[in-house]
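Working notes for the structure below.
The complex appears here without one of its protein chains, the remainder shown in place.
Right after this comes subunit A.
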Amino acid sequence: MDELEFRRRAYADPQSRDDDFIQASEETPERQQFLKDLNKLDAKLEQAMSLDVPDDLADKLLLNQQLSNHRQQKKTVSFMMAMAASVAMVLGVGYATWRMAPIELSEHAIAHVLHEPKALSAHGDISFNQINAQLASLKGFNDKGFSSQPGQIFYSTYCDFQGVRSLHLVMQGENGKVTLFIVPTEERMALESQFADNHFKGLGFSKGDAFLLLVGENQQDLQFARQELDQSFI
């Protein structure tokens, strides 16, 4: 290593631990002295650069962080509150709208028949006592029901008329099967006495506190079933 290179390296980093640099520094006493002077300069520089740090700086830094943390937490909580409030409001408004909306019973009855084809192909034979037991759990049907068997009943289950629990029966008409819905009366329900779509015809009437809806394929069956009900349903 020549003198120039050595001095360059020494000025750039007098504390270099590179092997060739250390070796070069030990070659002559002048170089050692030169390096010693530089290290002395570095020591002075370090002293000069190490100015006093305010005593409480560390505490200030920690406090600052705690405060910002706290703020953040508060922000998160209020954000969550706002979220919860708006979710609750949407649920409330949505539920109210849903509950208050008028129920078009006739449309729903036909749709229900179409969606449950297995009901029409059922071949059970259910006694009117069993159906009375089912009716008893509906709203306002404690002391109502069938007084006698209204022909054969093939199928019976609970179903949902837009939130109102009702009974879904399939009974024998004059020729074909007739679906009967027994729905507890509610103010928002709209009942049509006659309705139909391409395939099904329907009859609606109220008896006591209940709406009865009949859905079948032809008018005779419906009338037949209605007569049966007039006699047996109280």
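Brief remarks follow.
Just so we're on the same page, contacts are C-beta pairs under 8 Å (C-beta built on N, C-alpha and C of every residue); 3 or more make two chains touch, one makes a residue touch a chain; residues count from 1.
The definition used in the following text is that contacts and distances are computed from a predicted model.
Only one of "Bacterial membrane flanked domain protein", "RNA polymerase sigma factor", "Glutamate synthase (NADPH) GltB1 subunit" or "Molybdenum transport system permease" fits the UniProt record of the hidden chain, and that name is "RNA polymerase sigma factor". One of A:61, A:91 or A:190 touches the chain omitted from the figure, and that residue is A:61. Interface note: of A:81, A:96, A:133 or A:234, the residue touching the hidden chain in the full complex is A:81.
Listed here are the subunit A residues that touch the chain not shown: 8, 11-14, 38, 41-42, 44-54, 57-58, 60-62, 64-65, 68-69, 73, 77, 80-81.
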